[in-house]
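For this view, one protein chain was removed and the others were kept in their places.
Chain IDs A, B, C and D follow the sequence of writing; residue 1 opens each chain.
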Amino acid sequence: MKRMLFLTSSACVLTLALASAGRADQVDYTKYGDYANYGSAEDGSSACSYANIDKKDYSGKTLKVISNAVPVIGEPTILHAKQFEDLTGAKVEVVNVPFGDLYQRIMIPFQTGQAAYDVMFYGSLWIGDFHNFLAPVPEEYLQTPGMKDVTQNYKDVATWGDQMVQYPVDGDRNYLKVRADVFNNPEMQKKYKDETGEDLAIPKTWDEYNQIAKFFSGWDWAGDGKKHYGSAEITKRDDLMFSAFIDRVAAYAKNPNVKGGFFFDLKTMTPQVNNPGWVKGLEMFIDAKKAFPPGGENFGLGDAIFSFGGGQSLMEYTWDDPFIQAQEKSSPIRNKVEAAPLPGAYEVWNRDTKKWDKFDTPNAPPYITWGWTSAVAKASKNKEMAFDYLCFFANKPNHALDLQIGRFGINPYRNADFEAKFWEDKLGWTPNVAETYVKTLSGMDKSTNRVFDLRVPGVNQFMSILANGVSQAMAGQKTPQQALDNVAKQWTDVVNKIGKDKVRDAYAKVVALEDQGR
Amino acid sequence: MSLVVQELSLVRNGVPHLGGVSATFPRGQLTAVIGRTLAGKTTLLRVIAGLQAIDGGMLDLDGRPFGRLPAWKRDVAMVYQQFINYPHLSVFENVAFPLRKKRLARTEVERRVREVLSTVGLADFGKRRPSAISGGQQQRVALARALVREANILLLDEPLVNLDYKLREQLRDEFRSLFSTQEHSVVIFNTTDPAEAMMIADQIVVMHEGRIAQIGKPADVFEAPVSVAVAEIINDPPMNILAGRIDGDGLLLGEGLRLPAPPRLATLPRRAYRFGVRAGELAPADEAPLVGAVTFSEVSGSETTLHVAGEKGSVVLQLEGVFVMPPGTRIGVAIPADRLFVFEDDGEGRLISAPAAIGGS
Amino acid sequence: MARIHLEQVGHSYGGGTYALEKADLVFEEGLTYALLGPSGCGKTTMLNIISGLVRPSDGRVLVGGTDMTDVPTVRRNIAQVFQFPVVYRSKTVFENLAFPLRCRGWNTTRLRPRVEEIAELLGMSKRLGQSARNLTADEKQLVSLGRGLVREDVAALLMDEPLTVIDPQMKSDLRRRIKQANARTRHTVVYVTHDQNEAMTFADEVLVMRAGRVVQRGGAQELFENPRDTYVGTFIGSPGMNFMAAERIGGRIGFAGVALLPATAANEVPDAADLRIGIRPEHLAFSNDGEQGIPASVNFVQDQGSFLIVDLTVASQTIKVKVRREVRIPSGPARLSFPAERLRLYADGALLTP
Amino acid sequence: MDQPEFRFYKLSFLLPGLLGLLAVILFPLFFTVRVSLSGWSAVSPGLDFDGLANYRALVSDVRFWQSFERLAGMAVGTVLIQYILGFAMALLVWREIRYRRFFRVLFLVPMMTTPVIMSVIWRTILHESLGPANDFLGLFGLGPYPWLTDGSFAMASVMMVEVWQWTPFMFLLLLAGLISLPREPFLAAAIDGAGPVRTFFNVTFPLMAPVSIGAIIIRLIEASKIMDSVYVLTSGGPGTATETAGYYIYIRGLKDFEIGYAAALSVTYLVVMIVLLTVIAKLLVRTFVGRGT
Partner (left out) sequence: MMPRFYSALKYAAVLIWSAFVLAPFMWALTTSFKTANGVTGGPTYLPWIQYKPSLHGWESLFGGAGGIDIVQPYIDSIIVTVGASIISIVLGTLAAYGLSRFQYRAGFVKNSDIVFFFISQRIMPPIVLAIPFFLMLQFLGLLDTKTGLIIVYIALLLPIAVWIMVDFFDGVPRAVDEMAMLDGCTPFEAFFKVVLPNSLPGILVALMFCLIFGWNDFFFAFTLTFTDTQLLPVAIVALNSSVTPWWSLSASALISVAPLVLIAFFVERLLSRGTLAGAIR
């Protein structure tokens, strides 16, 4: 099955690549900037192809779009908006907002009944707050080839109950990125062996991760005369730090033998954040500080990207972006990196038995973290045009282009995307890099022990409390246990305030995804 | 045909600024209001102008009350102590401003402004800005603006006080001719300088502590000040006031200064009084009842004022001409008993007897 | 204390015309001088040159024989009282007076008697404990003066129109106190004013200035009686001196057809010169019946109170006469007597010395 | 001019502005009070009535009160530094310095710049490994310093950026004040023999008292709203080390979307600030000017 898929899709890409070489109907991006450098894909004949969208006439209509700041998702939003304007005669107004404020910019109009935006691009984890205000994706769009090719994970992410209310445009997950040139360097391997007695290999557990990171911290292992460090992690309180933390915690606290909730015990809605598995994860997070580059205690995603992508750090384990940055054409460490699944743990807390369960292979549940998604507002008066835009946004040539441009932040989420060849041909990655990348990504999609975001109402509040607690522990203001106890207490308050049943109903949907196992 | 104010009263923060002021200011006459700083002179003008609310009292012009009219309908012109002009307008436009307000014909405005400007000696300065001319000239512009209107009431609030000494003298000399054009106006002129008041006024109003102490023709006020305060205010240097009494032996002034009582005073009841004598009517004398040391001599332009401290009393005398009299010089002072003013020996100090009027115009 | 010598000192701001023309001036030790003139005559410039606030473009400033031209104000040992009273608002009167001494490192025990002495001299003893902020303008001005007097090293005390902002009725008292204090301390004082009254009251010697030049220096009496030129004659005295166009009558000089003076002094002067006879209004008198005199007609009389100023026309020239109030003014035609010893002769504006 | 004839005019001058402001501000004010009595949040939107529940919760919200203390420290600290530096710079370019006008312009520039934007630039400067700050200090063998990751350093960094941004404002007000000072008191002090230090404390400083008070109060008001720089530089972190009251309200209100609770915080904040600032203003007037004026 796997092999078949690989063959067919690679053939497909091959023809595409050939076709784009000189075909007259290839999509022309030259007008919109230097995008033509990336080469185009064939238009195809789907409902949202250039040819078909060109037939629509939306002149005189205005489409209002809110999106993230430029460039991540913001830039493709603008690019495809301009194209959409040219094809349909519609006017598309795009506003770009920093991620930190995206939520409230969308939420305030929702809550006050304003039809401020037709189309929204945002973090998929907010579905719990937003779903009431979103228009379900109409059937005809579900039938487009692009949509059909979306992997189950990302269909799940876009679905609330049994309705798909978000339009998948991106597939995000957190995974490990390492400097292959160091790991494969015999000299380094020897040095590591000599000093620690262990073999140097890409870490399988967080223990190994921390140990390797600390070993490779504070000296020049790249030979460029600068100091280098072990681990770049997202630690800035209000900049996605909770995701990094959950990455680390999942290994210790997401026990495949325990059903019924990772963040809460679904039955009682008791927060689990202060159980020993979580505390262990936090202790390891704090332990890793010794391997951080300067400023590493306050890194946002951007800092992590620059640190790993710029060659300063040995490892990073969040989104795709640092990997893509490292693989940029001008990057000093291009093709010197490798992707791998997130590390795991041999001992996992079992909250039913109140014991640590032991595993032979490390328990490494992938965290299907939030990524970019899009949606159409229920209050929109231009739903058809809105969905056309989204569908157009994600059509084959556009998707192929967007995937190639790292700063766009659009990552594989269709089966067809997991093709090493695509990355080798289009972007000139070496086979090893491309293989590990594709393998890591697709592997996550197949896992049966997954962690999803806490997609419940008030998710921001939960995450902000969590981040605040973790941040206090990191800063040494509180011990890990105290900090997480405090988080648990506040979570309980929030649950009670919002209404236990309300939260439970929402969380049940998440748990259902996690527990269905596949 | 006159401006009448009746029982004007104004108290602010417990301080009486005007305490029942009543006076008549005839048209075509110049009334000088004289008094010390803070005597209520400026307040009186501001009340007449409508710039200051009052607690009570009546204002009327030619029998028509105008106390309720706003300032801009009163037809009052005013010249301030400070040289106040419209800084953004040229001299010409400054003077034309009130006329333009009245919507007079352009040619009429031109004519009148030119006329007034030449009256005040600024015919060639029409195009300048007020900031580009000297202080004295600025005040002339202010005067011209007040004059050009031929307003019902023309108020001047110590217009010369901020000018250089010689300029003040010069402008003062011109006043008579300047105001000759205002034959139908009530002109009121505030000053602290008695000479100024005497020289230019047809009528003098003496104010003291928010009240009117005396109204009269300049010479009358000068010759017969109704109280000690008026006597001090209307004379420069202020009239010498000595405590004393009349008894069987004549007059006893200060600390044992004996003078024979002239017939005019001999008939007065024998008791305590305050006696006044003008500095200018004292003269140095070899044989004199009052002998003392010169503590200080002031030389004004053409007079010398000597402050003499004697055992029997201290007086100020004013001599014509310039004398240099070092401090400590002992001189005798002749006190002409028949030139003595006699006042009540109480807080108010009302005039009981004044010497015969002399000279004057 | 020292003699101040302005040696060929002149000044022009920015190299243009001279605000102060080059001249040699000496201020003797212990005397009081007044610089008198209208605004813009250069008196303030001269004061600033002495105090060191302005560096003269020409010449040298010698104090006690030492060249101080380039010495900054602070080290010139001068004291100055400004037009607007300057006090240290945050300090008491005592501390204000003590300030210059504290700047010289005196401690409280040492300076207390000195401060108290000066306070006594200024009549401010009772105010010592008060905050200087709440004093009246004239008291503040006394404190300003006191800060100069308290110093023992003062070479000169400069005063720049110190009475400008003082209430009229307070002026006389303040003048007296300043004068007495100066008389006691015997500093060299330079006093700038536009008011002849102040100048002549304060100064042992008055320097009348005009357009950057000292036109006459002398005692009050000298200025009054022998003005060096028509400007000084007009400037000094109130009203100023009368100047009548003079004519040569035979060997004598006179006007309105009446010879009044011998022509000796005028002989040196070219015929074309503008000759004028000057006489003070105070020195003119109405002739009694039967006496000689030049016929005049009275235009109007200004009543100043103690004095009357009579405006007359004599041979189509206007003349002012100042007489005491008791003098009877003839109405209409009158005769004026011109006392010969009071007449001064001017040629082209300058006094001809007989 | 308080006669009845003036009443019409008197009101005509004031009312357009006053009513305009009231119209714009009153609704938000009352609305905030009303919302503070509701449980409006992301989950239960709308104006229900929750009584004083929010206020009760707020009393024991340690994070809020700590953020207040922090704000007080930061505002007073930065304003003080701004005052001292602003005064120093104003004195330096007041007179007798070459290229005076150039420096004056230069010193004014930061206040003309948009705080959010310049904070982003500062963030890149203070970047611990990629920014020039540590690089520069490294030349002297100093650092690298954890500009934004250590509590105290982060506080110092935020304050430094605030100082950079707003010292010009102080500088402007104080320099304008200095330029308007009369010359005589300085001459008098020079003549009395006072050196620069004595002159400053006895002449310059007392004369500048009214300007100083005005400038400090205005700056305190503005500084209490410190937000943009915190938002960009540290997001209140690390931990809660740089979280100010305003920023905390922002987190609760717009990030967590607890509108009701945030409104209660806002109302409390306003009351506390108005009381505090009034007291500070009175105190300042008393210490600088003394009683009686």
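Here, a contact is a pair of C-beta atoms (placed from the backbone, for glycine too) under 8 Å apart; a residue touches a chain by one contact, two chains touch by 3 or more.
Predicted model, so just to flag it, every value in this text is computed and none were measured.
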Partners of the unshown chain among those that are drawn: A, B, D
Listed residues D:S41, D:T149, D:T204 or D:S224, member touching the removed chain: D:S224
Full-complex contact with the absent chain, from A:G309, A:G344 or A:P457: A:G309
Absent-chain interface as seen on subunit D, which is shown: 1-2, 6, 9-14, 16-18, 20-21, 24-25, 27-29, 31-32, 35, 85, 88-89, 92-93, 97, 101, 103-118, 120-122, 124-125, 129-132, 135, 164, 168, 172-173, 175-177, 179-180, 196, 210-211, 214, 218, 221-222, 224-225, 227-228, 232, 245-246, 249-250, 253-254, 259, 262-263, 266, 269-270, 273-274, 277
Residue ranges of subunit A at the interface with the undisplayed chain: 32-35, 64-66, 68-72, 74-75, 78-79, 93-99, 101, 104-105, 108-109, 112, 114, 116-117, 226, 239-240, 300-302, 305-306, 309-312, 321, 325, 328, 330-332, 407, 409
Missing-partner contacts on subunit B, residue numbers: 49-51, 70-78, 80, 82, 84, 86-88, 97-98, 101-102, 145, 149
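Quick note on the criterion: only the chains that are shown with their structure count from here on.
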Comparison of A-D and C-D by number of C-beta pairs in contact, larger one: A-D
Distance between chain centroids, defined by C-alpha means - subunit A, subunit B (Å): 93
Where subunit C and subunit D are represented by their mean Cα positions, the distance between them in whole Å: 56
Complex contact set, residues of subunit A against subunit D: 100-101, 103-104, 107-108, 111, 129, 235-239, 293-298, 303, 306-307, 310, 312, 457-458, 460-461, 464, 468, 471-472, 474-475, 477, 497-499, 502
Subunit D residues touching subunit B - in the complex, by the definition given at the top: 1-6
Subunit B residues within the subunit D interface of the complex: 50-53, 68-71
